[in-house]
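Structure below; questions to follow.
Only one protein chain is missing from this complex, and each of the others stays in its spot.
Then we have chain A:
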Amino acid sequence: MFGWLKDKLTGFAGSLRDLPDYTESPERYKALRRNIIILMLLITLVPLFLMGLINHYLYRLTMQEEIVQPVKLLVNKTRHSFELFLAERLSAVSFIASSHSCEDLANARNLSHIFTVMKKEFSGVVDLGFLDPNGVQVSYDGPYRLQGKDYSDQDWYKETRVRGSYISDVFLGYRKLPHIVIAVERSGIGATTCLGCVLRATIDTNRFMELIASMRVDPASDVFLLNKSGVFQTPSKFYGQVLETFPMPLPPLSYEPNVVDIKDSLGREVMITYAYFESLPFILMVVKPRSQVMQAWYTLKTEAFFVFAVGVLIIFVVIFKLVDKLVKRLEESDLKREAAYREMQESSKLASIGRLAAGVAHEINNPLAIINEKAGLIKDLVEFTPDFPQKEKLLPLTGAILQSVDRCRTITQRLLGFARRMDVSIQLLDLNEVIEEVLGFLEKEALHRNIDLQLNLAKDLPRIASDRGQLQQVFLNILNNAFDAVQDGGKVAITSFEVDMDTVGVSIQDNGQGMTPETMAHLFEPFFTTKKGYGTGLGLSITYGIVKKLGGEIKVKSQLGAGTTFTVFLPKKALALAGE
């Protein structure tokens, strides 16, 4: 017998040892939530950012190309026009110089005639003059009085004498007006006296302005012609007048139209498109503010950024919501698992304690029975023998022994009641007795909270074959709920009654807070609880399970604010169902 007890104890201790540690801290979920959010944000945002950046650069490149290309073409075309214009004038002067004799050209009347024809054929020609080998203008026709002027000191004259023909930069000269000179030295063909004579024509720079105007650039842009020393040949809107110096370093030499991005003297970001003239000392330059050039790009960029920002925001919101929900679910399911685990743990603990208790109770009950009978016999002998000496003294003594035995019996029966909580074991029992046993656990609370316990137990209730321990659990759970539902000083009424030939019923009615239809709908679901913080949500589902197992039924009526009535119907014989 002691060996058996020892086995039970070892088994019980073993089951306690094997319990895993289930301490879950809220920090664990916070960390989990943070990590998942970071991971998901990284996974979604990093590729998005990369794509955004790549697109940004590609688009900018394309856009720039699209904006720059037409300007380059325009620059190229206009440069061409300039070159053509000057080349034409040069050819004309050259032709005149070659096709006329020195005498003709030196003759003022002849020159005047030639000039008149030339002016008609070639626009922009202001005057025409013929210089003798000493650089003195011997004949002249035009709006200024320049006959007899000595040009031998002037650069253009020297250059012409060296090169044979020359197109000058814009300069002021004797007339004090900006102009350019196209000069050709007469070749040595014909009379030797003609050697070193120079025919020169002056071109109005207004013609340059017309060419530039024909480019039709927008008002924010600036177009001008520079010479190779950076002196303005045509006026600029922003950087200076004719013959002033370009206030920035000249861009690198390029005969193809080229683009440089610089900060100009006014502090603006500008895009300069330029081309050097191939045979002339000029640079055509278009200056556009970047802000204006990239207008379309900025618009696109803003739109793209807006879409990007909205996308990122949505991703943030979705991820946060999603992860929040996910982690909450996880937390809930962990909690449920934990609760179920604890319940199981509790059950196995109770089962172990129960078996132990059963063994102990049985061991005590046998000697207790002997004491009971012996004391009973003494009492009988005293009672049944007339005039027994010291009868008055002996009877209370035996009575006290029997009462003590009764107390012990109550204890062992309660222990056995717990023992049977886990295993279904059918016995004949008095339902009223079971209810009273359960109330034994709750009397203290009822007293303390001044709860009015009304017992309406049917006196002639037939004994039923059912499971005592399980029924104790059922009534304990329902009564616990009733006690939780009522206020201090509330009322709980317990009624037992016979329903029909096969069924008895027990109803437990409280005048507590009652339940909403929502609560009613989930009442028997596992893990559903309204006792936030301390309920496992298992009590009523276990209760329901037990009653079903015993072949019975539970009915609930509840009205919010008025109270709840649980009625348990039990078959008189649970034998067939649970007799395994």
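Note that in this section a residue touches a chain if its C-beta (ideal position, glycine included) is under 8 Å from a C-beta of that chain, and two chains touch if they have at least 3 such contacts; residues count from 1.
Rule of thumb we're sticking to: contacts and distances are computed from a predicted model.
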| Which listed name, "NADH-quinone oxidoreductase subunit N", "Response regulator", "Electron transfer flavoprotein subunit beta" or "siroheme decarboxylase", is the one UniProt assigns to the chain that has been left out? | "Response regulator"
| message | One chain is left out of this view; which of A:272, A:464, A:508 or A:568 touches it in the full complex? | response | A:464
| note | Among A:111, A:223, A:426 or A:506, contact with the omitted chain is made only by A:426
| said: Among A:361, A:435 or A:471, which one touches the chain that has been omitted from the display? | reply: A:361
| query | Hey, which of A:79, A:100, A:288 or A:572 is the one touching the hidden chain? | reply | A:572
| request: Pick out which of A:38, A:54 or A:370 touches the chain that's been left out of the picture. | output: A:370
| remark: Contacts from chain A to the absent chain lie at residues 358, 361-363, 365-366, 368-374, 376-377, 380-381, 384, 405, 408-409, 413, 416, 419-420, 423, 425-428, 462-465, 468, 501-502, 572-573, 575, 579
